[in-house]
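Scroll down for the structure; my scribbles are underneath it.
All protein chains but one are shown at their positions in the complex.
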């Protein structure tokens, strides 16, 4: 009974606390209307959403403070949402009209969202289309345009480059100064870099494939010279004989030569932890390596090309966009403009390891001090922009092809044809409405 | 004599089963606790170290630095507190009404409420989300708690216990001129302390770990609860296991402490539920 009295006390305290906090919350509750209502009286509140990233989240917080200083009476309410639930949350919020004023979308979602009427075009007072085109790299804004109007500014500009662990590469008998140029070399080297113990258990991967999107997207874009999606005919091209060749190369790497396995260090940072020789990922990985494994020696190279092709890579970026229903769209666009400005980009580059989207910054040699950085700059110039119609839904279809080939040892042709049919149907559905 | 020897063998076997089972039960907690205080490089070592070689508090600090974990904690306490209170109040009142009064339609109402035990939350989830949208309570505390303010199981349990209270007790008070509210709060409720505390504990433990609904209905740190907040450490390109384990440790610890303090009530609570079922 004494314990029970204790319990009652706990409950009483909890209830007191809760009634207090609930009381406060109804005042500060975050529905867009209330914010707007309050805003007209005292201050302008801009709600900003983007997916959480350990390096970028702090940068955006800093930038928000700077912006608030130069714009008195404006408050940026920043929410970093876990990547796992970002897309789900964004769609839910958009369909219920509770989304933020400013949010981040993958460039690949832009056309769909513009068509769905979720986004607001940029007013001329912020930046004219011609000014925009002269300042930003063409491919980073191409997806944001519709009928001559622009609907967002680029952020998180990334290509895919090849990371090489110098020590493991030398141990396998190669020279980091002389990275693989084509797929055949790459396959042979990756195989040499793979170590399996006597029981057949993998100890070291030749290629870290945990970011499978990077691997298959790069290979199909390289093989198809950037023409993966055909919006005119509403279909994908990766089930063509050439596309199948790219998928077959994946099978060679993963099934025949087993340079990595989904069962080897699932979900872990294999390359950063020195357990993989090659790694295909975005240059932003530099920032993570600096933080996680400051002593790791590595070389960055352009990705190897399919035999007979030039060395190319893919480019992918995100966009900051303004919600159609935003009550403070002027100020929201000011904030977006600031996020894509030179000062902001310099901060993203230095603190988060991002890449510039402004042409002017590309020629700034101080931003590309070493060989690795110069390779990254080069990759920006030779990148095919990704053009998928959709982000998560498309990835899901292609991930499934990958998984079928690698885990189920399915026939490449069947798996790819099946996936392509699903994606074609998706494209047709999206373009028809 | 023969009996004795087999007894020792049997005893050995029984303890063996119990200990293997206990290892299974404790394995995740032991590993989590150990990992919460180790650097990443040590976590991924094979064979694993159970007692950290490079003990560190950095993971715990990072958890509070990177995401507003303290806020999630508060949010969890507030929402759980409101749910527990509301369930206790509505269940005891309804249980009392059903057990000790007669009115038209009582039978059908009781059966209706009872049958909702079978309705999975997922069936109501989409309409409830639409209600939340209409009331503009998406991403508020009220939005997080409102589907749970009433629990059919609670009504059922309280009804069962109310039946055990002698009617004479209530009638005597009524003759003495006590008001109905007074009878309920000063005579009926004290009779049911163990049952009420059992219900409170149950409601607390399931609402503390409710995941699906808060995942859907929260958008911001202001109302995000602990289980949803734990997702932060799963990243795009890999998982920061050392932080995730520290976060899990922080989320699990308080409930475990409450459990150890009040474990008798916990276990008795289930006993009561089980018996009355």
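Annotations for the structure displayed:
Chains here go by letter, A and B, matching the order in which they are written, and residues are numbered from 1 within each.
Here is the rule we go by: a residue touches a chain if its C-beta (ideal position, glycine included) is under 8 Å from a C-beta of that chain, and two chains touch if they have at least 3 such contacts.
Keep in mind that, in the parts below, contacts and distances are computed from a predicted model.
The chain not displayed here is annotated in its UniProt record as "ABC-type sugar transport system, permease component", chosen from "TctA family transporter", "Cyclase", "YlbF family regulator" or "ABC-type sugar transport system, permease component". Contact with the omitted chain, checked across A:231, A:360, A:407 or A:425, is made by A:407.
The omitted chain makes contact with just one of the residues B:18, B:57, B:70 or B:172: B:18.
Touch with the chain that is not drawn comes from one residue among B:56, B:116, B:191 or B:220, which is B:116. Residue-level contact of chain B with the missing chain is found at 11, 14, 17-18, 21-22, 24-29, 31-32, 35, 43-48, 89-91, 93-94, 96-98, 100-104, 106-107, 109-110, 112-114, 116, 118-131, 146-147, 149-150, 152, 155, 159-160, 163, 180, 184, 205, 208-209, 211-212, 216, 226-228, 230, 234-239, 241, 244-245, 247-249, 251-252, 255-256, 259-260, 263, 266-267, 270-275, 277.
Where chain A meets the missing chain, the touching residues are 83-84, 87-88, 91-92, 95-96, 116, 201-202, 210-213, 261-268, 396, 399-400, 403-404, 407-408, 433.
Convention: only the chains that are shown with their structure count from here on.
The centroid of the Cα atoms in chain A and the matching centroid in chain B are 37 Å apart.
Residues of chain A touching chain B in their complex: 1, 3-4, 6-7, 11, 14-15, 17-18, 21-22, 25-26, 28-31, 33, 49, 51-54, 57, 79-85, 89, 92-93, 96, 98, 210-211, 265, 267-269, 272-273, 281, 285, 288, 292. Chain contact summary for the complex, chain B toward chain A: residues 40-41, 44, 66-67, 74, 77-82, 84-85, 129, 133, 136-142, 193-194, 197, 200, 215-216, 219-223, 228, 231-232, 234-241, 261-262, 264-265.
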